[in-house]
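Note that this complex is displayed minus one protein chain, with the remaining chains in position.
Order of writing sets the chain letters: A and B. Residues in each chain are counted from 1.
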Amino acid sequence: MSDGGVLLDIRGLRVRFPMRGRGPVCAVNGVDLTLRKGESLGIVGESGCGKSVTFSSVMRLVQSPPAVLEGEILLDGRDVMRMSGAELRRMRGKEIAMIFQEPMTSLNPVMRVGKQIIETLRLHESLSEKQAEEKALEYFQMVEIPDARSRFWCYPHQLSGGLRQRVMIAMALICNPRVLLADEPTTALDVTIQAQILELLGRLRRKNDMSVVLITHDLCVIAQLAERVAVFYAGRVVEEASAGELFANPMHPYTMGLLRCVPTMRTVSRRLDMIEGNIPDPACLPAGCAFHPRCPFAADVCREQAPEKRFFGERRFAACHRAGEVG
Amino acid sequence: MQRQNKKINKLLGFLAVFAVLGLALSGCGGNSAESGGNAPVSADAAPGGEKVLRVARDWEDTSWDPVTFTGAAQLALTPQIFETLCKLETDGSSSPLLAESWEMSPDGLAYTFHLRRGAQFHQGYGEMTSEDVKFSFERNLDPDTGSIHAETLNLSNVTSIETPDPYTVVFNLASPDVDFITRCSQYSSIIVSRAAFDAIGLEGFASTPVGTGPFAYDGGTPGVKTEAVRFADYWGAAPKLDRIVYTIITDSNVIYSAFENGELDVIFVYYQDKVNEYEAQGYSINYIPSDQLLYVGLNAQLDPWTDMKVREAFFHAVDPQYFLDELFYGNETFPGGYIPPISKYALTDYLKPGYDPARAKALLAEAGYPDGVDVTLWCVNDELSTAPSLIVQSQLKESGFNVELQMVDFGVFIDQVRGGTAGMWLLYNSTPPLADDTINRYTSDFYPGSNWVGVTDPVYDALVAEGLDASTEEEKTAAFEEAQRYFLDLKALYPISTYGYHFITQPNVTGAKLWGDLALHLNEADVG
Partner (left out) sequence: MGSYVLKRFLSAVPTVIGVFVVVFFVIRMIPGDPAVSMLGSGATEAQIQVYRVKYGLDAPLPVQFGIAFRNFLTGDLGDSISLYKPVREAIMERLPGTVQLAGLGVVAGGILAVFLGVAAAVFRGKWPDLLLTSLSSLGMSLPTFYIGLWVLMIFARKLGVIPVLSNARGVSYWQSMFGPLLTMVVGETSLLTRTTRSSMLEIFNEDFIRTARAKGLPEKWVMFRHALGNAMIPIITVTGYNLATAFGGAIVLEAVFTRNGIGSLLIGAINARDYPLIQGAAVVIAMLMILVNIMTDIIYGFADPRIRVSGE
């Protein structure tokens, strides 16, 4: 599937949030990522590592100002960063769609769910109210909402968490986007529902031939859905590999740490804070490698010099001075 | 159900939008049409050249039934709409009005009135006849009407009212009444239409006046606005105005604004500064002495005022000249008695100001208050009473009276003084053209009640009774003057100043007259 051309190309993305009275918070510090057509990319990292900000920037959902964005985000060669408001609105929802972590709060609580979908559809496609309703209902059935017709006129609070996330997915997919950004789509759901939703996402991806970016802190989720994985730490991509390689042979000590936190696949996931220490304050990152205070393999060079990417094949790298040495 | 809600939501949205659009459009349209420049909008602009006089005042009572009127200016249009048998002139004499002539029987026990022919009631209720006169007087004896005039008219002295023919009325009295004609000239003896009463009843009478005056009631809202239109069938000389619009405006700033904007023709101004301002701007300033006096009363039954020495000390502690100079800018005079000069039987030169703080202190010491005495002064919490009350307070301080001021609502004020719990109070008080009621109210019979000063003195009672029973005007004058002198010597009431009114008109207004009883007389008024 991941044999298409480059669809989304993020180059040198930096996002800073100026703070009153102290230095700026550097949420993203030079991220390069590519997403190919039909590819499913997993983004993993602890909260605050810049993964959500990166993809919010792709949607240009980061309020700027105050945030300062640098770099390029190319969608089919068009720079999202230079798009006009109208171009952006055409892109959002139509070319790139996004689903969010908390389906309860991500749907407008005072609007019927069907209406929220129809709204998106009619915005991007010239359909009559009736046609839009029909199509939206189709998608409701596609995301396997039981009794779709009656659920269609419900308010979000009248639906369960799983159903709400299905509604979110239907809403995201309604205009056949080429990229779906799924930001922690299952975190708020209980385990059995999680599995169902992930399965659904996987099926829809193949069926619609779209690229999916799955943002999560949970490696189990990555394992279920992603073909490739990028590991985020302190606003940078510290390791990128195909899912198989990453799980089999992690190169970056952080990735290793993450993997150790997952005792066995397909069981209850644990939080990632089992790695010693905390993520660094993005307002004052440590010198050298940002991970060195927590790294069991940290050497002097790690404390002084920021590591370059070391490639171990095409699209397989780790940003670590000691990559390849330890493991 | 849910789909329905959706529709209702939409409907509500549309309604709101339309409401605003409508508001904006009609609001703009209405205003832009009128705003052709900076010229003030001419309210009450006379359609078809109608001559309209626009009057404003800050108060009005609300019933149009004359039997409940408490003053001639109850509704400022009273003299325009209603008429009495005789007209009370400003000098106190009576002249023909609805009665063309009258005579008293030699024994003084019968008055015969010869009525004017062709005096029509408004609203087509026909010619005024002797039946209407009899009806109007007798209404005051009917408890259902709530009349308060039986005493003022001394109706207990009227044994019968005869109507030998439609144009003759005879009043038979039990004893001679030297002021009977004056009584028949007061607002309390307004002649109303029996036919109208039969048609519209008691309630109708309260809301729709039917009189014989030069102007007929033409709609309005009690306490807000009244209009009167020239009465085509008026028996006398036709008035020059076509219409009078009378508006009640409680806020004086609004009155001034409207007057300066040319929206009012006649207003009343209580503040000398404002009067001076208007004088400088070329408006017509008119001043008339009124039937009111500013006085301070003392309740002779409450300590420390029970002691004559303390009351005397009070008289020496107050300096009326200060009020005349500083508060009234020389417009007013020291009244010299407790009946205003424009009322009949007023004694105006007896009392002399005796400001002498040293003497006051000495008297207080003699009375057992060498270190001063604490007293309370009650007054109404309106703008007019505040300044004089503060002056009284500071003047009394010098002589050893420590005055606590109680500025209260009129209702509370009346409760306190009437109930005999206020030892000292300040008030502007009015007296009818016939001073009988005011002189009589301080007799023992009216304590407690309208005799607020608590004087229960048999000598005063006897003098007043003598005056009321007098069979000649000379006897009555003599008795009443003696009574007033006696009363003033009791030093329970200190009249400080006369009180007059300014009414201001636009320069083009002529012939508008205000009487001391605050009634406007507009028969000859005109707008040029």
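Definition applied: contacts are C-beta pairs under 8 Å (C-beta built on N, C-alpha and C of every residue); 3 or more make two chains touch, one makes a residue touch a chain.
On a predicted model such as this, the values are computed, not experimentally measured, just so you know.
Engineer: Which listed residue (B:Asp91, B:Asp107 or B:Asp144) would be found touching the missing chain in the intact complex?
Structural biologist: Spelled out, the listed residue whose C-beta touches the missing chain is B:Asp144.
Engineer: I'm checking contacts with the chain that's been left out. Which of B:Thr250, B:Gln321 or B:Thr472 qualifies?
Structural biologist: Of these options, the touching residue for the absent chain is B:Thr250.
Engineer: Have a look at A:Thr54, A:Thr120, A:Thr186 or A:Thr216 and name the one touching the chain we're not showing.
Structural biologist: Per the contact definition at the top, the residue touching the missing chain is A:Thr120.
Engineer: Decide which residue listed in B:Ser95, B:Asn261 or B:Gln321 touches the omitted chain of the complex.
Structural biologist: Among B:Ser95, B:Asn261 or B:Gln321, only B:Asn261 touches the chain that is not shown.
Engineer: Can you work out which residue in A:Met91, A:Ala132, A:Ile197 or A:Met256 touches the chain that's missing from view?
Structural biologist: The missing chain is touched by A:Met91.
Engineer: Mind pulling the subunit A residues that touch the left-out chain?
Structural biologist: 56, 59, 61, 85, 88-94, 97-98, 100, 102, 105-111, 119-120, 123-124, 155, 157-158, 168, 171
Engineer: Could I get the residues of subunit B that touch the absent chain, sorted low to high?
Structural biologist: Interface with the chain not displayed, on the subunit B side: 1, 5, 8-9, 12, 16, 19-20, 23, 26-27, 29-31, 34-35, 37-45, 47, 52, 54, 56, 61-63, 65, 70-71, 143-144, 146-148, 150-151, 202-203, 205-207, 221-225, 227, 245, 247, 249-251, 253-254, 257-258, 260-261, 263-264, 408-412, 414-415, 418, 427, 429-431, 437-438, 441, 446, 449-450.
In this text, only the chains that are shown with their structure count from here on.
Engineer: For subunit A and subunit B, let me know how many angstrom lie between their CA-based centres, rounded off.
Structural biologist: 87
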